[in-house]
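All protein chains but one are shown in place.
Naming follows writing order (A and B), and every chain is counted from residue 1.
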Amino acid sequence: MKRFSQLLLVLALLATVLAACTSGAQSPTAGPITLTDGLGREVTLAAPAQRIVSMAPSNTEILFAVSAGDQLVGRDEFSNFPEAAAAVQSIGGSMGDYNFEQIVSLKPDLVLAAEINTPEQVKALEDLGLTVYYLENPADIQGMFANLEIVGQLTGHTAAVTALVDSLRQRVTGVEAKVANVDTRPKVFYELDGTDAAKPWTAGSGTFIDQLITMAGGENVAASLDGAWGQISQEALLVANPEIILLGDAAYGTTAEQVSARAGWEAIQAVQTGQIVPFNDDTVSRPGPRLVDALEELVRILHPDLK
Amino acid sequence: MLEIHGLSAAYSGKHVLKQVNVDLQPGEILAVIGPNGAGKSTLVRVLSGILAPLSGQVFFRGQDIGKLQPHERAKLIAVVPQARSIPPAYTAWQVVMLGRTPYLNWFGQTSSQDEELVHLAMERTRTLELAQRLVSELSGGELQRVLLARALVQTTPILLLDEPTTHLDLQYQISLLKQVQDLVHQPANWSLANGHGAPGAMVVLHDLNLVARFADRVLLLVEGEVRALGTVAEVLQPELLSEAFGIALDVVPNPIGPHPLVVAR
Partner (left out) sequence: MELRHTARPYGFALLALAAAGLLSVLVGSVTLSISDLLEGLRSLGSGVESTAGTILFSLRLPRTILIAMVGAALAGSGTAYQGLFRNPLADPYLIGVASGAGLGAVAAMSIKWSYTTLGLLAVPLAAFASGLITVAIVYALARVGHALPASNLILSGVAVSSFATALTSFLMLRASGELRRALAWLLGGATMSGWQPVLALLPYWLVGLGILMTFGHALNVLQFGDDQAQQLGLPVNRVRRWIIVAASLTTAAAVSFAGIIGFVGLIIPHILRLLIGPDYRRLLPLSLIGGAALLLGADVLARVLLAPQELPVGIVTALAGAPFFLWVLRRSRQANYWS
């Protein structure tokens, strides 16, 4: 019964979102839009942007989520979600090197930059006569919602964004309500890159991975790591003895079998109980709406008994 | 002409020249002899400005050459080095022309007079036909003559030759020293361009028989000190040499020539 009501709610929200979408596209907010971006620059658009270049995968995801996918004319090399992004012209971005000529020739009315871009790149684009908005990385989920609202304003989809944020908020609240009463907090090790099994790369405090694991009712064994990203020694890992190992590097071919076969790893509880789970790293490494998907996925893995 | 007063020098704290007093006269060959480590090459290095002396002074006609800039010194003293570490890809002509460096401007622009001098010097040292050959294509003797020509175009009153015969076959050793003798005793007019008169040559030599044959005077250095300075007859004495070189040596009349022979006993 509870499940059914949830489904209804989701469907109702979806309908609102779709409605908001169409209305937003048809009648963009009139008048100029002025916002201060992450670099403290004041950015003014005469009207909602209609030709947008996205400089980061998270920005591309946000743009599609706020129903501005049709307004996207260029995206960076790594934007692979949603599938529709593949059809959009690539503007490079590997090694942090963007194809400015391509960007100029796309004649965008807005370039949406992110923190993976440098202030120098923003300046260079600005010097080319382009309007650039630098979307700062959010510090937490609430900050991500704020970013969605900014992009909604820039692209003229404020109504769609309101609905989107409402639905995302409810999902987060739902998770928080479920997790509030758990009495066990499983210890989790999140592997970013285990190429060197003696000291795999992982995420420490200050990262969304750490935040989401905590929100999902778990404990990140690397929380005390010095800095956001770093290598944890296998010895420290053995001492921490995680109950669950999440393979953020599954996309690069790392499998649970390989992890079990690593020398010395058999002493870890997660290996003994087979709790080694592949995880879509894109959902946690890109500060976009899929963070909420990641949160729900984490709850499913950490507390499978919670309904 | 060249007067060396109380010259001392050291390498990394070790004294290699101690209170050396020597002079060099125009038109003479002064041979510098002595066992290894006696300070012969050090003397050349100090005189040519590579090594600063600890104390003492060197005067050229009353002028303290220790105070000269490198290019001014190079107009007074030319050095014929051993024929090693000469860049292989230069032509003989290019090598000789570099002897004009102290007279050229910063960009190394050469004039027709410079070319004329190089031509004459190569003619005199019988290297003109080698002019367009690369250093790597020259024999040791040929290269040594090219280096002699390079020193000649510096038109200096003083020539320093640091063991010029070491890597040469016997016939080249003799012909090279004959040329030096010739240059010192019968200098060409063009080589006196600086108006200093006939040059004097200080030659570091190992072979005492070559000394006997070519030197006008001899300087015997032992452990950085002047052991003897004088004519060939005065310095090439059996007792002096035996003591200096630590081996019993005799000086005997040459049955087929005017110069005495130094032989091991």
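Throughout what follows, a contact is a pair of C-beta atoms (placed from the backbone, for glycine too) under 8 Å apart; a residue touches a chain by one contact, two chains touch by 3 or more.
Note that this is a predicted model, so its numbers are computed, not measured.
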{"item": "Omitted-chain contact residue, chosen from B:Leu43, B:Met97 or B:Ala121", "value": "B:Met97"}
{"item": "Residue touching the undisplayed chain, where the options are B:Gly62, B:Pro88, B:Gly195 or B:Pro253", "value": "B:Pro88"}
{"item": "Touching the absent chain when the full complex is considered, from A:Ala198, A:Ala228, A:Ala251 or A:Ala267", "value": "A:Ala228"}
{"item": "Residue among A:Gly31, A:Pro82 or A:Pro119 that touches the chain left out of view", "value": "A:Pro119"}
{"item": "Chain B, residues in touch with the chain not shown (by the definition above)", "value": "45, 48-50, 69-75, 77-79, 81, 85-91, 93-94, 97-99, 101-102, 104, 106-108, 110, 115, 131, 134, 136, 154"}
{"item": "Touch residues of chain A, complete complex, unshown partner", "value": "39-41, 77, 90-92, 94-97, 99-102, 104-105, 107, 116, 118-120, 122-124, 127-129, 227-231"}
